[in-house]
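Got a structure for you, written out below as structure tokens; questions coming shortly.
Just one protein chain is left out here, and the rest sit where they should.
On to chain A.
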């Protein structure tokens, strides 16, 4: 058959590797994004394990203080910018065009550019370990924390080029994220297939769309702040230098104007996955679709006005403190709506507990817990005790691991058959899930207690008599289970690539358009662009007696 694909192959004979390098296909870029994200996940995970070894016992000298400080800086920076962001970008890249029923992203070359500049930024960040000159001519990684508070990052307190590496590499990955975000927005607005109105978009696409808007709004302040920081460091501009009349607090405002929406940039795709997986495995449509969309938009708006809740201890006026507490608490409402609507979706269904659904269930409980600790942290006086303690460490790991990572696992188990044409092993998947749930809750659950007992964040050692020994030991032991689970996961991915059961186009009996094409999809996605009449086009096809469009 003469497909566009085979014509292209006739014209230019490329090697397989070169084809991946030069591709502008959204699916391949998606896969490349996710694979690089998983690679950095392993690297940053190893750092986390080293951090936990150091903290397992009091007065440990496994890592010297500066090495420890570099580890938590690189761990945090990597997990946010080189793991969370690219995996999200990868999922959006692979799925959005398929779900809206089109052949590619709106701007395929910008898409490829975005990926490569992200990867370059990531490599540049790690190059700091060997690239000089650090403090004494040797290379060294940033050691100022992922939030890089001024004036610790000024020339006076961070000599060498470590902070420059931090700023430059994140400006680059930021450009990559903006390219992805622009692409998602244009694709969703301009390339939907016939009949796909905005209110027939799968919720996954809706949430990726609002995430893309958040990226466009939140990333530029970070890049601006980083450029200001570089101007301070190279040209003595004095934005953040208190000796020159600059302000250290201004950096925090800039950073968290980015940093708080960033939390939603990371968790909203988690919501997106849950909103696809839970209905399919409950065998019911999502409960209250319009409200889910409205809640996502509300979260987007409110999340732009809550940044200073990271700064309750900075010494703002009580009026400002109360304002930001109020806006933060308001976010609990749309987030609560989402949780209730997922619950409503499960209610009265016939729930199948395949691995993707298991991970979504883990997500629901853990995200509920993290949401409630988030409410506690929004209470200004309570935050005066808890902020920058291990309670906060526990809280945001429940959001980002218990929320985002669990849904990323769900997504990989759910869409792996679509990407590769083969199923992941359910048996290993279930082992992966249970061991990871155990390890994750063991590691981070007890950290709530450490915070209540007054253990501050980012300390490399502690004394024996503070009552922290036992909890730190339990926390570190949990990492062993997490590590085993991740090894099982990696083994599953690699071995199923060859040995996995053939998936067929629609192994989960799902309803959205990506399941309407073969697995893996051809490079042009659909032989004939689809036409939809409802939110669940495949349901309509499978149930002509009771199609969805009758209920819309």
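Here, a residue touches a chain if its C-beta (ideal position, glycine included) is under 8 Å from a C-beta of that chain, and two chains touch if they have at least 3 such contacts; residues count from 1.
By our rule, contacts and distances are computed from a predicted model.
Only one chain is not pictured, and the protein name UniProt records for it, out of "(2Fe-2S) ferredoxin domain-containing protein", "Carboxyltransferase domain-containing protein", "3-oxoadipate CoA-transferase subunit A" or "Cytochrome c oxidase subunit 2", is "Cytochrome c oxidase subunit 2". Only one of A:90, A:259, A:285 or A:356 touches the chain withheld from this view, namely A:285. Residue in contact with the omitted chain (choice from A:49, A:313 or A:518): A:313. By the touch criterion stated above, the residues of chain A touching the omitted chain are 64-66, 69, 144-145, 149-152, 156-157, 242-243, 247-249, 282-285, 287-291, 313-315, 318, 321-322, 325-326, 329-330, 332-333, 336-337, 339-341, 343-344, 346-353, 361, 364-365, 368-369, 372-373, 375-376, 378-389, 452-454, 456-463, 465-467, 543, 546, 548, 551.
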